[in-house]
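Chains shown are a subset, placed as in the full complex.
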Amino acid sequence: MRKSNILGKRKSKKVSLLQKKRGKAPGTITYMGNREKERSTVKIMEYNADMEQEFTPKSVAEIDMHTKPGTITWIDVAGLTDEAFIEKLGKEFGLNPLILEDTLNIGQRPKIDEYDTYIFGIFKMLYLNENNELVLEHLGLVLLDDSVMVFQEEPLHDVFDGVRERIRSKTGRIRYSGADYLFFALLDSVIDNYFVVLENINLNIETLEEEVYQNPTPETAIKIQQLKKEVLKIRRLIYPVKELISRLIDTENPLITKDTKLFLRDALDHSVEINETLQIYREMSMSLLEMYMSNISNKMNEVMKVLTIMASIFIPLTFIVGVYGMNFDHMPELHWKYGYFGVWGVMILLFVGMLIYFRRKNWI
Amino acid sequence: MRKSNILGKRKSKKVSLLQKKRGKAPGTITYMGNREKERSTVKIMEYNADMEQEFTPKSVAEIDMHTKPGTITWIDVAGLTDEAFIEKLGKEFGLNPLILEDTLNIGQRPKIDEYDTYIFGIFKMLYLNENNELVLEHLGLVLLDDSVMVFQEEPLHDVFDGVRERIRSKTGRIRYSGADYLFFALLDSVIDNYFVVLENINLNIETLEEEVYQNPTPETAIKIQQLKKEVLKIRRLIYPVKELISRLIDTENPLITKDTKLFLRDALDHSVEINETLQIYREMSMSLLEMYMSNISNKMNEVMKVLTIMASIFIPLTFIVGVYGMNFDHMPELHWKYGYFGVWGVMILLFVGMLIYFRRKNWI
């Protein structure tokens, strides 16, 4: 689980964009992430219109044993560090090693690969955890004839609880549809969560906007910069999804029925909307820095005006009093009876004149 | 009805760009907006070349009862919060639940979906209300064989009054044409209103331009920023329309006749024009901020010049009078008869010299 909180500490940017084994042969199934090794946990859900059962198998063999014909099986694998188990599972279901490699490589970008008997997809789950931090999770989905396999990093948090609930409570059409509908429903959950993340970005933009308008500090610029990077990175993870769904809709693979394509069209709509929104957020975050700069310039202007007014008023006055501080033997004004008061008069006139001048210029 | 007045208070930006139910099954018909629940009101208009009648049914059954064959029926549903009614209506006319879901989801972007027996479109109505505030309304249009269904949010304001009037007064070809022409006429009304909104943006740009040239304040920058956001958002709502109309023109669906396509080509022209205009407005609003910045810089320059002139003239003079304020025992000038007046002479020369210098530099 990689966390990146936009407005929080700036240090945790160890989330390298690039994760790649080097020198190894392609097709080697190795976990490519930062988590500690632990056993994968598997949850199985099996259902059709008539029944629904859930269980937690201990081994690959046990999975096979339990599943019955005429049902849809949802195999949910949480934890990607258990390479041996996942390799075994892949072999059991006849998956290409390249697929498993991509599944375990959390640096892999979103993709969809069609094989003869299954469709494989990599997506990125984005959600806000209980501390309102953005969490990025790598997700592998495999659609087979009558089952769907899900590989996720995180065993605890589960964005698929909604789908699970719908299966249990027989809400909507999910119990009456095939594995492809389940595949869609899971994908749809992932996309739904993107909206939450976008909403959160929107909030950040508005907060920063307020800050820029009210009380911009150098820290504000750094926050804007972080936001821009955040949007760039999220965009990179989400952007390909539209293209991928669009390919699913156009595929002639019989694994995806015409009915499900209707729903995928809806998901396509959503991903188009997400991309457009991200584009708008990108422009807004760029605008923020412009606003910030214009605000800095305004402040500078204000500072300069204060200085100029103070200096323009008092420097000439100081000159005048300096004149009568000179020690010449012959300075007639010094001996005038009202000389002193006369000087005050002149200075007050000058002072008022200056004020009027700056008032006219709209500086005060 | 979501109002957003560009130049007014900046607080009402609760118009979330993203509205989405999460965790619910796709196809669930739920109102996704901020309005209070109220009953939908339905207005029916039935006409052909020979007759025209209007009535307000109380129930779905009543609609069916009244409509006669050989006529075009325009069913206008105002108010999208009455989910039960709309679901019933949808079933009566055999509409896919996904359509109704999109109709009630006011966050849904513009789209056109073709089904076997009907064409469904989502558009965004934009108009200025009586207070000159921009109002955004979600609009669903369904074209069936001999009827058109309209779903709009707002029961009161009606941008379709013009069309209604043309039907009543038998103006133009509308009474002699099919349901597809009515569909076009409604779409055309919506697009016509976009022009009013654009005109209003244009006015705002010109007002701000004047403000930037004449008397820019930090508030001006905020207004420019608001304008940019406004244009971005409107563009997002209007932009897809061109593509959608173009698809209507290319469709082979028999619901749209060749004659109506000729008119749609005209509407396409208009939407191309709107998109180009929005593009120009976008560039103009970006230029505004540049102008603003250059203006701020100019003002700063002016401030600095005043300061520099005042300081450069009086600081040296103050130094001179300081010299003769010193208390050395042996300062021959102090005892010269015309020492004091000599110093004044020198200072006046310096003063005039400085003025000439700054004049030459074009600073004063």
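Chains here go by letter, A and B, matching the order in which they are written, and residues are numbered from 1 within each.
The rule is short, and it goes like this: a contact is a pair of C-beta atoms (placed from the backbone, for glycine too) under 8 Å apart; a residue touches a chain by one contact, two chains touch by 3 or more.
Because the structure is a prediction, the values reported are computed rather than measured.
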Checklist outcome for this item: Taking the full complex rather than the 2 chains in place, the copy count reaches 5
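Note that only the chains that are shown with their structure count from here on.
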Item to check | Computed distance of Cα centres, chain B from chain A, in Å | outcome: 27
Checklist entry - Of all residues in chain A, which touch chain B in the complex? => result 162, 165-166, 171-174, 185, 188-189, 192-193, 195-196, 198-199, 202, 206, 213, 262-263, 265-266, 269-270, 272-273, 276-277, 280, 283-284, 287, 290-291, 293-295, 297-298, 300-301, 304-305, 307-308, 311-312, 315-316, 318-319, 322-323, 325-331, 362-363
Next on the checklist: Which stretch or stretches of chain B touch chain A in the complex?
Outcome noted: 13, 16-18, 20, 22-28, 96, 98, 108-109, 111, 113, 215, 218, 221-222, 225, 228-229, 232-233, 236, 289, 292-293, 296-297, 299-300, 303-304, 306-307, 310-311, 314-315, 317-318, 321-322, 324-327, 331, 333-340, 343
